[in-house]
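What you see is the complex with one protein chain gone and the rest in place.
To keep things simple, chains are lettered A, B and C as they appear, and every chain counts its residues starting from 1.
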Amino acid sequence: MIEEIVRAAQGMKGAMIAQRRDFHQYAEVGWTEFRTASIVADTLTTLGYEVLVGEEVIAAEAMMGVPSPQELERQAQRAIDQGADPMWVEKMSGGKTGVVGIMTFSQQGPTVALRFDLDANDVTEVQEEGHRPYHEKFASVNEGAMHACGHDGHAAVGLALASMLVDFQGTLGGRIKLIFQPAEEGVRGAKAMVTKGIVDDVDYLIGMHFGFKMQKIGQLVCNVKGFLATTKLDVEFTGIPAHAGAAPEEGRNALLAAAAAATYLHGISRHGQGTSRINVGMMQAGTGRNVIPAHAILKLETRGATSEINEYMYKEAIRIIESAATMQDVTVKISEQGRAAGGSNSPEMVNFIEKIAGELGIFNEIVAQCDFNASEDCSYFMERVQQRGGQAAYVMVGTDLAAGHHDSRFDFDEEALVLGLGLLGSIAQKILQAK
Amino acid sequence: MIEEIVRAAQGMKGAMIAQRRDFHQYAEVGWTEFRTASIVADTLTTLGYEVLVGEEVIAAEAMMGVPSPQELERQAQRAIDQGADPMWVEKMSGGKTGVVGIMTFSQQGPTVALRFDLDANDVTEVQEEGHRPYHEKFASVNEGAMHACGHDGHAAVGLALASMLVDFQGTLGGRIKLIFQPAEEGVRGAKAMVTKGIVDDVDYLIGMHFGFKMQKIGQLVCNVKGFLATTKLDVEFTGIPAHAGAAPEEGRNALLAAAAAATYLHGISRHGQGTSRINVGMMQAGTGRNVIPAHAILKLETRGATSEINEYMYKEAIRIIESAATMQDVTVKISEQGRAAGGSNSPEMVNFIEKIAGELGIFNEIVAQCDFNASEDCSYFMERVQQRGGQAAYVMVGTDLAAGHHDSRFDFDEEALVLGLGLLGSIAQKILQAK
Amino acid sequence: MIEEIVRAAQGMKGAMIAQRRDFHQYAEVGWTEFRTASIVADTLTTLGYEVLVGEEVIAAEAMMGVPSPQELERQAQRAIDQGADPMWVEKMSGGKTGVVGIMTFSQQGPTVALRFDLDANDVTEVQEEGHRPYHEKFASVNEGAMHACGHDGHAAVGLALASMLVDFQGTLGGRIKLIFQPAEEGVRGAKAMVTKGIVDDVDYLIGMHFGFKMQKIGQLVCNVKGFLATTKLDVEFTGIPAHAGAAPEEGRNALLAAAAAATYLHGISRHGQGTSRINVGMMQAGTGRNVIPAHAILKLETRGATSEINEYMYKEAIRIIESAATMQDVTVKISEQGRAAGGSNSPEMVNFIEKIAGELGIFNEIVAQCDFNASEDCSYFMERVQQRGGQAAYVMVGTDLAAGHHDSRFDFDEEALVLGLGLLGSIAQKILQAK
Partner (left out) sequence: MIEEIVRAAQGMKGAMIAQRRDFHQYAEVGWTEFRTASIVADTLTTLGYEVLVGEEVIAAEAMMGVPSPQELERQAQRAIDQGADPMWVEKMSGGKTGVVGIMTFSQQGPTVALRFDLDANDVTEVQEEGHRPYHEKFASVNEGAMHACGHDGHAAVGLALASMLVDFQGTLGGRIKLIFQPAEEGVRGAKAMVTKGIVDDVDYLIGMHFGFKMQKIGQLVCNVKGFLATTKLDVEFTGIPAHAGAAPEEGRNALLAAAAAATYLHGISRHGQGTSRINVGMMQAGTGRNVIPAHAILKLETRGATSEINEYMYKEAIRIIESAATMQDVTVKISEQGRAAGGSNSPEMVNFIEKIAGELGIFNEIVAQCDFNASEDCSYFMERVQQRGGQAAYVMVGTDLAAGHHDSRFDFDEEALVLGLGLLGSIAQKILQAK
């Protein structure tokens, strides 16, 4: 069986490359993946999956960091111009660009979910001959949007897997859910799908990422630990301007409020139970040298080794920001722009996947363990599944890179598509194989 | 008439010196002037004044910086042991050690008030042969209490004036009020007497201080400007201790709250309308190096060129302190320990007194003007009288000093007693002289 | 004589209006007044003045807040395109757009200097029918540059005065220096002219401003007090970026350095000798939420009632900024963008000008005194002249305004041109009149 899957994966290489390059060329950033998601939905429908999109899979109240309605409208129109089916785009209005494909097999068995992310980065791709996507003419045509994190590849693997499972369906029992998530960048999208409950019935969940800490083709790590839970916040202080020479006491100083907040945020006490992080990454305040600054913004993030530690950081941060505002008698508005859970792979899944990966014979190096020490909102799906008694894992499939993630020269070795599909296909088959 | 007063003042020099030295020897700090005030009350009674003491002249709710009941009790007992009449001490229970002597003359006329302060400093007097009070055996026998600001002299002049006015009563009309105020140090006492309304019927009020900015015998300044309004605050933060290595996140850090408060208090914006001041003069926090500090105190003061500017500083300070507490999730208690008004002498009074001083012929140098740039709660009496349409002035009678005010070697030239009495006697006589 | 001057001033009204509107239409901001200064130089030359420009009147090392060489080049070319004589523009290369016209009269007498400023504001003028300059077609054609502070009028008065003095030269002795200063906005230009020594031989110096605190036509204030000395600083912190999740300890945080600097700058102690001010008006730091911010800028200003107090503020500020950088292990570059002295009018000049103004009979209201409480670099000229034993004054000639200074709808009543010329002409004539 394993051999058949490997063979099948190799046979789909060309199709995956073509699909990946199509997604790459029409890169769409978080919550605007109208074209990408429409193609996903179309393909799944054609393959015979039950397909849920838009508000069927996205809880509006849990969407974070959504572009303005005008921007969403503009991107939806562009997607249609670039070939998206208006019927799907309509269903995804408001940026609800998530898709879930479900297939229930005739025999009994568990529910398995695989999660793929869809969105591009806020990066403008280089136009240089030495950059393969440019040279081979699939560089992004959308300025300010580029697949510089490999999600184009993830989505292509997801669709190929959908097809492969249809081919093997006779041997399978239970149910498969293929989750195509928008807005992973900035950890904005997963919460809205989890809140909608789409993994509440899932027994096994697997996420996959190309590259990241595995930057050689043929590498694989199954035991990913140390997802940092995180919250992304935007803060806006509003005071009162005044002439700094004549009547400074009439001002209410938003710059000083922001400076106090930044200072004391970095002073939040470490946590005795594990890693915590805080960063105020951006501050802008004031207009002129001789005016008491009446406006200031901060962009910041908290992190924690567990969701609990991040929650501690978050609560401290909120209180500090609000009291910094009070201290300067200015008002403040805090908005959440992203959020991911902490966590680790389920140990049984790690063992299970390592065993399969060994049998597959297509990986050169199976790395024992990897400390993630960063944030990915796949952790939200994992946490929910684990909390409800299921198992979850996130694997990193190695690939050589032309440049680091989020770099405007990013590109990866497309052989990784075959390896990823081979692995996920085998995992799904093993779990779902009819008794 | 002027000549008679000068002669009378000179004749009372010996009595004043004796009285001043007695007060000096039994120095009593703010709100514990039981013996001093008892002697004042006794003397005024004997001279025929109507005498009000204790709750008749002190509004309990406006007393600030009062010692503990135990301490008051201890000091009251000491006063009795040192010769105070228990009847008066009883009337002054709770530290209400103010005295007002009133005499109404048979003819019509205005109401004139003169204010004298009674309290010593929290200073232990040196015991050195070179220090005259020690050498001449009138140094303070009360450890931790010393007349290092000349209030012993002020009170002696007040009693001599009481006597002089009795001698001259046949020539006078209207009414005299001799106000003996406790707790001027720390500007704690005046508010309680003003709140009681004791100057609400006063047309002219005069305060006097020896030395300060006039440190030569024979100098006089009548035009004192720039009393800084002030508020004295004690702040106490209470957090939660925790082990700094094992569980720092369980602590609530009072030290950081106090540090934030101190930092941002000093950052209160300057005021476009005039001088403002802020000082956090003392901070104590924490117990051990490896414990999150759960306790902190601050002692601070605000000042302003006017009561309005000080009020601005005070309001800012309160908000900053409270939000610094909130920022660290600790509780805070703020208590007012003292308060004085801003203000300046009434211009007409300045002119009037300068004219008299010139006629007296006992001053070598009449200084045109003096910027006080400090705080004195006589300003409270002045502000109230001026607000009600009366006039007020504060004069500084120069005197050579052995050491600066509040120094444990402080002493002054007792000739100043004669000059002070001559000046105040003349002023009172001129205003009150029957038509 | 006074009457003749008033009549002459009224006769020049049309010429002044035309000149002012020409300057207005081709507004040029600080250090780029190539066209304006060329016209001034041309006119003075034609009138027979000795004319000094460029490096003859500007000390390069003392120029502050100068645009980039590219920008200067671009503006010089625009000036030529808009009619400036390339010969003058060449002499003013590097932005040295100051002009001094000198005339020595045949008879003995003192040296009198009058100072006019030339530059426009960084404001784009509105294009609305209700805005007179637009309606009457003399609105600025240079985007981002607008005479919104009346310097166009000041320069027009200066040129008219140059002409008037030629007409009256037979009656005069001594020497006149007409100083046309660039870059008054941001108090950037005066220091470079003073450093060059152009007022080192001046006995009397007068500066004039339309409007400001006198916003009614016919008003005049001769006793302007309380120029605040000031320094304008730009600060740039440079640290090291790092990933905020994976390796925050590798970063060097420029945002925290800037926040600390802002916080403690506002905490600089008040000064016992008079007014001080500090304002951090702008802060920008960081690039992304999850990156330790490696770059930050501050724009700030210090002020003081005297040059000494401002120097205290400046020194404190420099030390605080540098130590805030050290604290975060980042580098810092501080650049001075402007500077003005403190000071007040010479009392004799005040009396002298008030007397003349009274005689002129063209002012409705002569205001007794005005607290400037702001900064103007005319104070630099005044301070130098006063330090060398001369006298100096700054007068404000009232005028109704369409909108406040620096507003894009600013306009003033051109009758003020006549009043200003009448006043300055009379002053100059009185001082210089041959014995």
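The working rule: contacts are C-beta pairs under 8 Å (C-beta built on N, C-alpha and C of every residue); 3 or more make two chains touch, one makes a residue touch a chain.
This structure is a prediction, so every number in the text was calculated from the model and none was measured.
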For the chain left out of this view, which of C:Q108, C:T287 or C:T326 touches it?
C:T326
Listed residues C:R78, C:K232, C:H271 or C:R384, member touching the removed chain
C:H271
Touch with the missing chain holds, among C:A260, C:I278 or C:A340, for C:A260
Taking the full complex into account, find the residue in C:L228, C:I292 or C:V397 that is in contact with the omitted chain.
C:I292
Contacts from chain B to the absent chain lie at residues 228, 230, 232, 243-246, 248, 253, 255-256, 258-260, 262-263, 266, 277, 279-293, 296, 299-301, 303, 337, 373-375
Just checking the interface: what residues of chain A touch the absent partner chain?
263-264, 266-267, 269-270, 272, 275-278, 373
Note that chain C touches the absent chain at residues 245-251, 253, 256, 260, 264, 267, 269-273, 292, 312, 319-320, 322-324, 326-327, 329
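The criterion applied here is as follows: only the chains that are shown with their structure count from here on.
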Averaging the CA atoms per chain, pick out the one whose centre lands closest to the mean of every protein CA shown.
C
Counting in whole Å, what is the centre-to-centre distance of chain A and chain B, each centre being its mean C-alpha position?
70
Distance from the CA centroid of chain A to that of chain C, rounded to the nearest Å?
55
Two-or-more-chain contact residues of chain C, please, as numbers and ranges.
263, 266, 277, 373
